[in-house]
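Quick one: the structure is below, and I'll ask about it shortly.
In this view, the complex is presented without one of its protein chains, the others remaining in place.
To keep things simple, chains are lettered A, B and C as they appear, and every chain counts its residues starting from 1.
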Amino acid sequence: MEKHWLVRPKTIRLLWIVMLGVLAVTVLLQLGIEIHGEFHIDETFGFGAWYGLGTCAVMVIGAKILGAVIKRKDTYYD
Amino acid sequence: MISGLPPGLILIAGAVAIPFVGPTIRKGLVLALPVLTLALIWGTGIDAGTVWSAPFMGYAVSPVRYAPTGMLFATVFSIMAFGGALFALRSARPSEMAAAFLYAGSAIGVVFAGDLITLFVFWEIMAIGSTMVVWNGSSDAARRAGLRYALIHFFGGIVLMIGLIGHIEATGSITFDVMQADAWPRWLILAGFLINAGAWPLSSWIPDAYPEASPAGMVFLSAFTTKTAVFVLLVGFPGTQALIYVGLFMIFYGIIYALLENDMRRILAYSIVNQVGFMVVGIGIGTEMALNGAAAHAFAHIIYKGLLLMSAGSVLYMTGKRKCSDLGGLFQSMPITATCGIIGALAISAFPLTSGFISKSMINQSAADQHMMVVWLLLTAASAGVFLHAGIKFPWFVFFQKDSGLRPPDPPWNMRAAMIFFAALCLLIGVFPQPLYALLPAPVAFVPYTGAHVVGQLQLLLFSGLAFFLLLPLMKRTLTVSLDVDWLYRRAAPAVIAWIARDLRELSDGVLGGTRAQVGSIIDSMAHYHGPAGLLARTLPTGRTVFWVLVILAAFLVFNFS
Amino acid sequence: MIAQFPALQVVIPLLGAPLCIILRRGALPWLIALLVSWAALAMAATLLSQVADGEIISYALGGWLAPLGIEYRIDTLNAFMLLLVAGTSSAVLPFAYKSVAKEIPQDRHYLFYSGFLLMLTGLLGMAITGDAFNVFVFIEISSLSSYAMIAMGRDRRALSAAFTYLVMGTVGATFFLIGVGLIYAVTGTLNMADLAERLPPLYQSRTVLAAFAFISVGILLKLALFPLHLWLPNAYTYAPSVVTAFLAATATKVAIYLLLRFGYTVFGAEFVFNIVPASEVLLTLALAGVIIASFVAIFQSDVKRLLAYSSVAQIGYIILGISYANVTGLTASIVHIFNHAVTKGALFLVMGCVAYAAGACRLESFAGLGKRMPLTMAAFVIAGLSLIGVPLTAGFISKWYLVLGAMEKGWWPVAAVILATSLLAAVYVWRVVEIAYFRDAPADAPPLSDPPLALLVPTWVLTGACVYFGIETSLSLGFAEQAAIQLMGGG
Partner (left out) sequence: MTPETLMVLTLAVPLAGAAVISLLDRSPNVREAATLLTAVVLFALNIALAADVLAGARPEFILADFIPGAPILLGAEPLGVIFGLVASGLWIVTSVYAIGYMRGKHEAKQTRFYTFFAIALTSTMGVAYSGNLISLFIFYEALSLSTYPLVTHHNNDEARKGGRTYLGVLLTTSIGFFLFGVLWVWHEAGTVAFTPGGVFSGQTDPVLIAALLALFVFGIGKAGVMPFHRWLPAAMVAPTPVSALLHAVAVVKAGVFSILKVTVYIFGVDFLAATPSTGFFLWVAAATILIASIIALRQDNLKRRLAYSTVGQLSYIVLAAMLANSAGIVGGALHIASHAFGKITLFFCAGAIYVAANKTTVSQLRGIGRSMPWTMTAFTIGAISIIGLPPTGGFVSKWYILLGVLQAEQPVMAGVLIVSTLLSAAYLLPVVYTAFFQAPEETGPPTHGEAPRPILLALGASVTLTFLMFFFSQPIVRFASQIVGGI
């Protein structure tokens, strides 16, 4: 049986490409639209992009570290 | 006459009636009553103010007060009751439906309460109703989680009660109005409110109990308790700075724990904490815009979280599975569920054109307006984190990820209808925010759709998405739970009580004069001397008796002559 | 006529005794005894009403005036005791008819009633006379007759019990006589009122001190204060039911009266409590008696014996009140003399009923009696509650004043002991109640039912009195208080 078109590797490759394109566009749009921030940091170029990427990485890694301490088997309380 | 009725009573009366009517009437009833409630909220022509008051327990209570914030919350609660009832129409047992209506009705009772006592009364009934909803999960886990849930809420309730008594005693007034957290009664009130809001450290009841409810049950649960807490904080403690920190903690707590979680509905439960955190921060900031934002976010949140849980509930209902590690690839056979779930996910992530975008932005913007840079940066990071833990994680692991081999169809019509209804609401509010803005307590001057805002938000969210997929290997699902404060009452407290109870038995035996053996030996020794053959009861020979008489006489004489 | 009542009070029973022997046929002796007793009761009541306002009747026996002749002197206490003795015998005698018929061979009935009347004579005489030597005479009359009465018990051990009592009683009476002789030697009078006047100057005299010692020990032996009680349990246990009831209610009580009379009137409170450490001695012995006898009672397996030990304990209470040497304590003692007589009388009549129906009073023979003899056991429960001192019963009134007196004295531990030993009473009473109501009779037990009305009615009269005197106290408490005040010299 043939796989759903969405899960075919070919589609996924395509999706990655489209996604990277969209990412590029959103950053580049800032060239045309000026962002007036309240603080200086939020007016830096591509602030949303790098800040989002960075903080997400920190959160995921932080969670991973915390998880090493607080994770228990899911039958722990039974 | 009817206009003085507390609107919550309609649903509560429904709750009482539901067990006694046949299935057809019941279905009609549960769909009609929320609509009737809406009519009572908006159709009486009362704009603002207390409608009537009555003597109660030595005070004059006023159970019905029309005020913009309350009407906003009551409105969304009614919508939620309708959507939830529609979703639950075929699956819920009468007892569950009754509990849910009791729950929803008392939540509306809280937001219409004109005084602290009425508020508290409905507050506690809400706890009872919601506990019953959890218990209708009907598993052993639901029983225990429900009991823990009840205990936490009764704890919060009595803390609140003590605070209220202290407050009423100090001020002599039972009016529910803005308070300053400046003395212990108000601190206790605040603590009581925050416990229901799911603030840390007593937050784990949300992920503990909610996911044990039935698929439909959790849809109800997600809406009322935490949001009534938001309502009372909004009215009672706007601008209380501590709430900013409490809120921020909730936000990141929700994100981190959701990231570690495997159970799809527990992920969404943690995300409730996270979302309520945003509202609490807004209340803490306390400007008109922030408060508007908090109220609007509560409104939007109820809809999209309901939607997400309907989606997750549909999956659970159709597959019986709730762990991400067991799910995946369901988009193929459950397209409507998946689509609606994704819309909900986008809304919670505050994607442009969804309801979350227009509400959460207000909170963020008000932080910026107040030049709270750290708060703003954290909120922004949190927005990214929301997309990470709920916006992508939930749909990805449930509907895509890997092929679990499950091919369940979409759920029955009423569930689909409920999801579509809520998905439409998410989008409608996102595209036409004006009606919602009109409901807000203060006039709104905020324009969400500016180019800069849209572009900034898109950057943030899309790159979060990138981070998600890049870091996917780090987020492999494991069959685990995460320890939380609830360890204290799930593991430590029972052990302590068992220990005390064991020692108590010994203690109480001891109090009664020792163990049975000790009592027995005392009685034996008594019997030795006093028993029929004992020294003190024996029949002595006459001579010996006379001897004793003489001893006494001699003693008497010696006494007398000395 | 009424003026001669003091003499008739004693003379009529005394004459009744030989009459019983003469008219020994059938029920006649019983009828004589009953009529005599009722007449004595009527006279006692009349006398009591005469002294009710605090007046004192002096009656010279045979016309010889005191101090030469024998004087009968009647104040509130005397009259109260007369009423108690005559009242008890009047309540007990109706019971005797059937009970004696069952317990004593027909051919000895006339002896029984004759002895009974002698006993009555002795006790009434002890209570009424104002002459110290005359007291001795009456002691002997009552003692000798009671030895004989006890010996009539069905059990062979009744003989040895009577013998022990005889020996002890004789020792006591002898001691008493020695004491009386000693004070006669120093004062030259036997009239109590005169003694009371002549003794105070002689308080430091060794003779008086010795006399006091002999008299007290003699009386204490008669009233069975611990540890001089050793004759009592067997005597009470093996005597015929009627005798036990009568003796328990009156004999020791009259002895206590003597203690009061000699202590307060003859020697004087000043001597007894200030010169001689009587208070301390009595307190110690009374407390020991109350505690030990109560415990002993708990472990008894014969209910009659159990009640006998309970009597020892109750005598301890009475002596305890005397040892306080204050009006409250004295009131408590006197009212307890009365209340305990009523209570114990009722209980021993219940024993009589049980003995009549079941033949024995052992604990195990009570099994199932709650169902089989409901009226009898109900009487036991009520009288038992009075023994414990539960409110609305006579026992409560005594306990109330007893504790109050201890508190006035500042003797808190004593107050605590009184209340605590009430609980011991609860234990021994309830042991019987539990067996009667919760243990089923053995399957082979013969069928039993409540005894005939002739037994039940007297039992219930006394039982009713337990309750009546717990609620309506003007008689018991009123006279007791008045007597106490008189004794303390306040009126």
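As a convention for this text, contacts are C-beta pairs under 8 Å (C-beta built on N, C-alpha and C of every residue); 3 or more make two chains touch, one makes a residue touch a chain.
What you see is a predicted model; the values in this text were computed from it and never measured.
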Answer for the absent chain's shown contacts is B, C
For the chain left off this view, which of C:Met81, C:Ala355, C:Ile397 or C:Leu462 is in contact with it?
C:Ile397
For the chain that's not shown, point to the residue among B:Ile497, B:Ile522 or B:Leu550 touching it.
B:Ile497
Out of B:Trp42, B:Phe155 or B:Trp200, point to the residue that touches the absent chain in the complete complex.
B:Phe155
Contacts of chain C with the missing chain: which residues?
385, 388-392, 397, 399-400, 403-404, 407-408, 415-416, 419-420, 422-423, 426, 430, 434, 437-438, 470-474, 477
Residue numbers in chain B that touch the chain omitted from display
55-58, 95, 120-121, 124-125, 127-128, 131, 135-136, 138, 142-143, 146-147, 150-151, 154-155, 157-159, 161-162, 165-166, 169, 497, 500-501, 504, 508, 511-512
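One rule holds in what follows: only the chains that are shown with their structure count from here on.
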Could you grab the centroid distance between chain A and chain B? Build each centroid from C-alpha atoms only and quote it in angstrom.
30
So how far apart, in whole Å, are chain B and chain C when each is placed at the average of its C-alpha atoms?
78
Based only on mean CA positions, could you tell me how far chain A sits from chain C in angstrom?
105
Quick one: which residues in chain C touch 2 or more of the other chains?
none
Multi-partner residues of chain A (each touching 2 or more other chains)
none
Where on chain B does chain A make contact in their complex?
252, 255-256, 259-260, 262, 329, 331-332, 368-369, 371, 373, 376-377, 380-381, 384-385, 388, 400, 403, 451-452, 455-468, 471, 474-475, 478-484, 490-491
Could you please specify the touching residues of chain C with respect to chain B in the complex?
163-164, 167-168, 171-172, 175, 206, 209-210, 212-214, 216-217, 220-221, 227-228, 230-231, 233-234, 276-277, 281, 292, 295-296, 298-301, 305, 309
Which stretch or stretches of chain A touch chain B in the complex?
4, 6-7, 19, 22-23, 26-27, 29-30, 33-39, 41-42, 46-53, 55-57, 59-64, 66-67, 70-74, 76-77
